[in-house]
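The complex appears here minus one protein chain, its other protein chains still in place.
Naming follows writing order (A and B), and every chain is counted from residue 1.
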Amino acid sequence: MNQPADIEIRHVTKCYSRGGQTLRVLDELDMQMAGGTFYALMGPSGSGKTTLLNLVGGLDTADQGEVVIAGENIAQLSSGQLARWRANNVGFVFQGFNLLPVLTARENVELPLLLAPINRRQRRAQAERALELVGLSDRMNHKPSELSGGQEQRVAIARAIATAPSVILADEPTGDLDRVTADQVLELLQLLNQQLKKTILMVTHDPRAASFADKIVHLDKGKLGRIDDNPTRPATAGR
Amino acid sequence: MALVPFRYNLRSLWVRRSSTLLTMCAIGATVAVLAGMLSLQQGFATMFAESGRDDLAIFLRNGATSEGESGMTREQTELIKKETREISLAADGKPLAAAEMYLAVRRRKVTGGETNVAMRGVEPMTFQVHGDALQINAGRIPIPGSDELIIGQDLVERIADCKIGDTLVINVTPFKIVGTFRGKGGYQSEIWGDLDRLGEALQRPVRSRVIAKIAPNTDLAAIEARYSEDKRVQPKVQTERSYLQSQTQVLSITFTVLGIFLSAIMGLAAVFTGTNAMLSLVSSRTHEIGILLSLGFRPFAVFLAFQMEALLLGTLGGILGCLMVLPFQGAQTGTMNQTFSEVVFAFRTTPSVMLIAILFASLLGLFGGALPAVRAARLRPTEALRRG
Partner (left out) sequence: MPIKLMLRNVLAHPLRALLTIGSVMVAVFLITLLHAAVAGLDATLQQASANRLLVQSAVSLFVDLPLSYQQKIAAVKGVEAICKWQWFGGRYEQDKGGFFAQFGVDHDTFLLSYPEIEIAEGSAAGFTTERTACIVGCDLAAKYGWKLDQTVPIAGTIFQRTDGKPWEFVIRAIYRSSKTSIDQNTMYFHYDYLRESLETGGARGPEGVGVYMLRVLPSTDTLQLASAVDALFENGPQRVQTTTEAEFNRQFVSMLGDVPGLLKLIGSAVLFAIFFAVLNTMIMAGRERTRDSGVLKALGFGNLVVGGMLVFEGLLVCGLGAIAGAAVVKLLEAPFQAILSARLPGFAFSTQSLLLGCGLAMLIGLVSGIVPGLRVARLTTVQALREVD
């Protein structure tokens, strides 16, 4: 098991040009997130939540500043290096699940493991273990179209943890789910955080979803508002 | 029944314009092959068929299918001229008929290389028989009995030594070019000179045919029947129009068959392409179809909408195909006719060729769109909305 990974954002600026105008989405943002903690990232539309998530996940690069994860500054990496880094260090969970429709649940989970130096049998075993963890051992050979939304998202979570990354990034993971299913998914994320010491960064605009996190980060117009300890966090989830 | 507005189709094709354009190109290229072959056929066939006249009779030796094969003696042709009473008379009372000798001769092209050119030995009466259909472009008609030639205008720029004033050596005899003429059809690709002088130069005393002016609607079969018992000559008689048509048949059929063969095979591929493009279009618009259905449009209206779009795609492809062949319009090319001499004809994309091509393309579009349109119409609204 990897050490819990700290996330450090130093003077990060990110601009987009839209319709001829330059939009400063992140403005010299400074922020520190402790390893092994479950963060919910909240803020109004356009506050830079998803952009921050993409930068931390190495999907996008900052215009200025440093993004340091587990001691490594990923802002310096080339796109090829970033791809390799992603394969080893982060797992993604998206709002729209983003499973490949032509592959079965197990094959979807095996996908990121293809990039790891392991053989076929190990790959299979690891994928099955991940699916077991999310409670879908009996649906392994089903295609995404044969699964419910909640099941699809759980497969996506299994895919995110299959390579045992230290950081899991989730972008509105419950946006497309009903409340009961959403709770199951959020409890699963909580479980991963508590038992496997994953650092989790979850973008959400739903206060209820945020209530499952340890800490809530408020972003506003590209700047850090404040970081709150979650007051409503159920006592059972304490460390 | 409420129909899906046509605007919807236009917009949809525009939104996916790169795919639309590629499909149009694929259909267009197919149609261009068909249009191209038909244009060649048209250029060739109309040149002959249009120029053939019903008031001219052609007498060939019995059994011959072309001038090149035919051969008659001087006595025989004189007999035909004098004894066929159906032949019209000139102002001076002489029959409007002329004996001619035809031979495909080897000549050098201006661009190098050799080709066969039709050479025709004519009599003074030949020019009267053709009347206004034949016009002197420049220079004059050769003096009867002299070593002079007049050139069909299509040859002037293509064949060496064919300009006015040039000397053209036939076998070992030099002839002088004294004029050029314009005439309908194949005559414009011929060299004309005095019948007897050319016969001598070519060592060919034989005559190929008699051409004669006749009253319209003359019963030619009756002439043929009358001669069939004649020991001296048994000519085969037909109008100039039917003679020329018979001369172009083989090549016309070749172009048409080749065009149909190629477009049938390529059309198959084009239907595949059309189906493919439409299938992808339907699958990417599943959500929209769900909305249409849930709004209350009947499945048949959805079917029509997609079928309409495919039809539109095919028609646009057909138009593109026609545009691809239009730059060749009027381009001249030479080929051999059945008497093995080169005739010049132009690539002619006639309106009817374009119409056939576009109809064919629309048909390809319809075939290609049928299956995807059925698929779209069969979608269940709830499922379509969910899947989108």
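Everything that follows uses one rule, which is that a residue touches a chain if its C-beta (ideal position, glycine included) is under 8 Å from a C-beta of that chain, and two chains touch if they have at least 3 such contacts.
If you're wondering where the values come from, they're calculated on a predicted model, not measured in any experiment.
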*Indicate each shown chain that the hidden chain touches within the full complex.*
A, B
*Considering the whole complex, which of B:Ser12, B:Asn116, B:Asn137 or B:Thr350 touches the chain not shown?*
B:Asn116
*Among the options A:Asp6, A:Glu110, A:Glu152 or A:Asp214, which residue touches the chain absent from this view?*
A:Glu110
*Any idea which of A:Lys49, A:Arg86 or A:Arg139 touches the chain not displayed?*
A:Arg86
_Using the touch definition from the top, which of B:Asn9, B:Thr30 or B:Ser252 touches the missing chain?_
B:Thr30
_Touch residues of subunit A, complete complex, unshown partner_ = 54, 57, 59-60, 79-80, 83-88, 92, 94, 98-103, 107, 110-112, 114-115, 159
_Residues of subunit B (touch criterion as defined above) contacting the omitted chain_ = 18-19, 22-23, 25-30, 32-33, 36, 63-64, 68-69, 71, 103-106, 113-116, 119, 170-172, 202-204, 206, 262, 265-266, 268-270, 272-273, 275-277, 279-280, 283-284, 333-336, 340
